[in-house]
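See below for the structure under consideration.
The excerpt is restricted to a subset of chains, each kept in its original location.
Letters A and B mark the chains in the order given here, with residues in each chain numbered from 1 onward.
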């Protein structure tokens, strides 16, 4: 089930420097959105910018028919979105794209969620689902990174879930200093966790995704990445969101909006 | 809504209403089927189809520009066989006309495509996309060259009994010339406009924004130019015209009808609002009622000069 309609903003509150969580009333999305899926949002009445913008679903409240996304104010669209208030209307299409796949029985795996900046929200939805599915918090490891502490999102939410979460900042202003991959390596080498049961899921800036994918490849660990591209339509028709994916005889272009945004790290041809 | 007649006869092609969706902007219909009632559309012009599958261009393939966008997808498509096998069966289930947009960079491929699709159940017309690089002429568009246009159209004409739509390129000095070539070659219908060639540059990185360097401009930005092209062609030829280029709402669509188009196609707007085509359809009906018109055909090409200042 998908919807394409106007929806009401329930709340739009700051959650970090330059970052906000907007809550939107849309029962369809609140009910059907899966971890890793996204919505296309439109606030502009005209054509500046021309296209809608994709945002990953962060939290769902099926009971009251609301869902939310966390967004970083980057440019024209997100500046307009940040000005929206409770009661304002936005145009929403979704849920869109595929979801993170969780091998069953999920309890038997160690789920390693690697987030960068506003890549955290969809991973929170995944962690929540895992916990609700009965996966022990000790088997859900979250490595949540950002440049500075004030750019780190969802940290308290992960904490509330009772998962094992590690904060990482490039300037060391919160949690470990460095990059998510440093922590990933350290955790791996500490050996406290049964490697053969690792499953990595990652979402964040493309450079980080690539670094995590390299790590997973080096250690032969299964890894799912959430790819980010421009998404003019979000529905699979414009082909403007192509991702190069390996094939037997070379590569083919897949659509990040319907074949993705989640891909097996091994499959992606980074450049 | 049944108060106004909306069906149109475009030469040999009958449409239940004059609102189509433009090639490359609605996929093969299935992507929109849960959001749009395909049975309400006048027709679906499917993604440009080539003889063999095409991988398409490297990314980035699209970039936003003021009130528009540039695209350089590179005709990524599954190829005609996979289209017939995998895409067409779904489309057969619907009432709307299915128009196959065919593309090639050598003339023979156009002929083979037309032959292959001729008589295939569920295909109601062919749209010849001659805005693709003509290899024999060093990559310049077929569609900007009157001779090449005439030649490729007449070749295809011989290969099919299907209604033949020729999609004109706007990147020409005088579109009336290529329009006539297409009609002389045997086009039953003309569709226009395809995209305008442009580029975008990133000042910070000092690079082109598209991997392909050039792309095709579409969206609201081109509407005044597309309207002009339709109006000019309507003066030059007698075959029906399917107008497109920056149609975002019913008012835009009406402008194309007034300029001389017998039907319209919604393109880029489908990305912005999946229901754009339905809203255009409903809006045109509403407009006709407000204007006291009974039949959409009656407003085609009826634009008048604006109130002139009387001469002194």
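Keep in mind that, in the parts below, contacts are C-beta pairs under 8 Å (C-beta built on N, C-alpha and C of every residue); 3 or more make two chains touch, one makes a residue touch a chain.
Just so we're clear, the structure is a prediction, and the values are computed from it rather than from any experiment.
Enquirer: Need the per-label copy counts for the whole complex here, not just what's displayed.
Expert: A x2, B x2
The criterion applied here is as follows: only the chains that are shown with their structure count from here on.
Enquirer: Quick one: which bits of chain A touch chain B in the complex? Just the residue numbers, please.
Expert: Residues 2, 4, 42, 46-52, 91, 93, 229-230, 232-240, 242-244, 251-253, 258 of chain A touch chain B in their complex.
Enquirer: Quick one: which bits of chain B touch chain A in the complex? Just the residue numbers, please.
Expert: Residue list for chain B touching chain A: 24-27, 31-32, 34-35, 47, 55-56, 59-69, 71, 73, 76, 219-220, 248, 268, 270-275.
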